[in-house]
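One protein chain omitted, others in place.
Moving on to chain A:
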Amino acid sequence: MAGIAVSATINGDSVEYLCQPDETLLDVLRDRLGLTGAKEGCGTGDCGACSVILDNRLVCSCLVLGAEAEGRRVETVEGMAHGDKLHPLQQKFLEHAALQCGICTPGFLIAAKDLLAKNPDPTEEEIRFGLAGNLCRCTGYDKIVRAVQDAATVMKGA
């Protein structure tokens, strides 16, 4: 089967790919484009490990068809660092040890990036509420919340 031809912009680059009609954007990213940052946790939109930003909206890429990305902008965790320079959120996740097994981390980073883009100075409650669509079974969330708070401070000063 030839599949559907799709042109999209992924992390600022024009990308073309072929996909099947029932293939999710997550499968396209991981299996066709080699962008394995987004993870499949549940595959049903509950865990947020596959979070990406689609035209400025945070979405679960497991709940988007690959074909739907035609003409749209996709941001994944691979687009966060600039060369060797980590994004402040990535840096603060490391400093605060806001991860253990790491499966949820790309989703948290992207969700936190979207949160801070829309609300640069969130309260702790707003952070917890804004990241409620991302599940972490290791950290107990406190370290993640503190890393996001710290990153927000750094980014405001930048």
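What we mean here is this: contacts are C-beta pairs under 8 Å (C-beta built on N, C-alpha and C of every residue); 3 or more make two chains touch, one makes a residue touch a chain; residues count from 1.
Heads up, the rule we're going with is that contacts and distances are computed from a predicted model.
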From the options "Xanthine dehydrogenase family protein subunit M", "ABC-2 type transport system permease protein", "Inner membrane protein YjjP" or "Cytochrome c oxidase accessory protein CcoG", the chain left out of the display has the UniProt protein name "Xanthine dehydrogenase family protein subunit M"
Looking at A:24, A:76 or A:90, which residue reaches the missing chain? A:24
Which one touches the absent chain: A:28, A:59, A:89 or A:109? A:59
Across A:79, A:106 or A:130, the one contacting the chain not displayed is A:130
Contacts of chain A with the absent chain, listed as residue ranges: 4, 20-22, 24, 43-45, 48, 51, 54, 57-60, 62-65, 67-68, 70, 111, 114-115, 129-130, 132-134
